[in-house]
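One protein chain is absent from this view; the other protein chains keep their places.
The block that comes next holds chain A.
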Amino acid sequence: MPSNKQLTDVVMPQLAESLVSATIGKWLKKPGDKVEQYEPICEVITDKVNAEIPSTLDGIMGELLAEEGQEISVGTVICRIETEPTPSAATASGEQPKAEAGQSAGVTTAETTDSSQRHRYSPAVQTLAAEHGIDLRSVPGTGLGGRITRKDVLAFIENGGAGALALAPSTTTAAVPQSVPVQQPQVQVAPGGISADLSRAAFEPVRHSGLHLTETPRIPTIEVEGGDRSEYFIDVTPIRNTIATRMRQSVSEIPHGWMMIEVDVTNLVQLRNKIKDEFKKKEGVNLTYLAFLLKAVVSAIKDYPIMNSVWAVDKIIVKRDINISLAVGTEDSVLTPVIKKADQKNIAGLAREIEDLASKVRAGKLKLDDMQGGTFTVNNTGSFGSILTQPIINYPQAAILTFESIVKKPVVINDMIAVRSMANLCLSLDHRILDGVICGRFMQRVKDNMESYSLDTQVY
C-alpha cells in the first residue's frame, strides 16, 4: 500500500492567539475511514476554545499519532492521511538533498583555505597582545578567514606563548592606562544613586503644589507671605475647601437644567404687612417672606414627591421626609442648615426655624446635626438684591429653588395695567431625574400656592 499511496501529515493548528498546545478530546475518524477536505477529524479542548479540527485534504485516515486526552504542542503531527501520490511532489522531494550537499561542501572548502582575516586584529586581541607582550604573527588564528580570536590569544598565553613578555616591559605599562578610564565611570554610579535617594526622603512631607483634594487644609492663623504688589494670597479654609469640593462635584456629576417663573406676590405682601408687627411682638421672631415661600414649596413637593429625590445610578431614591436645606450666607461662606420635617410645620413654625438657623450660622454655633439630612434646598437670593440666579444643586439632591427680590412692576391684568409686587423663582434641576414637564408643573404649583395667600391666610 505505501508504494502507490502517499501519507500526508496533519499538524495541530494554532487555534487561538497565545495557545501553544491543545488536548485531543475525541477522534471523529478512525484509521481506514474516508475523509473529505474540511471534514472534522477530531475534537480538541483548550482553555480558550473547544473546536473541531478539519481535514486539510481528501483521502483515507492513515494512522493516529495522538491519543485522546493527550496534550499536543502546536505544529506537532497528530495524524497522517493517505492520498493519491502527485507526480510533482515526488520529483521535488528527490531534488532537495543534492542542493543541500552542494552548499555544505562549499562552506567547508572556504574554511580551510581562506586567510583573508589573518591580519585583522580586534580591539580585544590587540589589548591582550599589548598587555602580555605577544607578537601576534606567532599566534595561530582559528576564526573566520583565519582571524586570530580573543580565545586564540588566551590559549596562546596559557600554553606559555607569552615568552616575549620579559622583552617588552615598556609596552605593558603603556597598555595599562587604556583600560583604567574605562572602569572609572561605573564605580561612580553607586554613590550618586544613594545620595539622590536620601535627598528625596528628606523632601517627602512638604507639599507646595497641586489643587485642593480631600485632605483638610491648614487653618490660616497667620497672614500668608508671598506674592508681590499686584496680588496677594488667601489660604483656603476648611469650609472654603468643602464648598469648593461640593460645588465641583455637583457641577461635574449632575447635568443641570434650569427654569424660572414669575410670581405675583401682591397679596402676600399685604398679608405680611398686616400681621408682621403683631407676630414679632407675640413670637419674638420676624415673619419673613421666606417662611411663606417655604410653606408653598413644601406643599408643592408633597404633590410632586419626585422633587425630593436622589440619583443612585440604577435607581432613583425618593425621600419620604421633606427636609429643607436653607442656604444661609455669611461674609465669606455659605452654609445649608436643615429644617427637618418641614412638611409638619406651619408658617409660624417655619419662621421660627429660619430665625433659629440663621442666628446659629451667624454665631458659628451650628451642630453637625443641623447640617444633615437635607432633601431639597431653598435659597433666598432676593435678600441680597438678586433678581435672577442660576443656582448649583446642593449635591446629591435633585433640585434647588431660589426666591428672588420682590419688585413692583406694571403688569397687564384683564387688559389693564396694574402695579403689582412680582418676584422670580428659579429652579435648577438634576436632568437625570427631572424633566421640563414635571418641573413646570411643580413650579406652577408653587406659584399657585404663593398667589393664593390672602388676608385671611392663617400662619398658625
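By our rule, a residue touches a chain if its C-beta (ideal position, glycine included) is under 8 Å from a C-beta of that chain, and two chains touch if they have at least 3 such contacts; residues count from 1.
To be clear about the criterion, contacts and distances are computed from a predicted model.
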{"item": "\"2-oxoisovalerate dehydrogenase E1 component beta subunit\", \"DNA polymerase III subunit delta\", \"Type 1 periplasmic binding fold superfamily protein\" or \"TonB-dependent receptor\" - which is the UniProt name of the missing chain", "value": "\"2-oxoisovalerate dehydrogenase E1 component beta subunit\""}
{"item": "From A:Thr8, A:Ser21 or A:Gln270, residue that would touch the chain that is not displayed", "value": "A:Ser21"}
{"item": "Given A:Gly25, A:Pro54, A:Gly143 or A:Gly257, the one touching the chain that is not displayed", "value": "A:Gly143"}
{"item": "Selected from A:Val125, A:Val139, A:Leu294 or A:Met307 as touching the chain missing from the view", "value": "A:Val125"}
{"item": "Contacts of chain A with the absent chain, listed as residue ranges", "value": "14, 17-21, 47-48, 122-127, 143-144, 147, 149-151, 178-179, 182, 185-186, 189, 200, 203-204, 206-210, 213"}
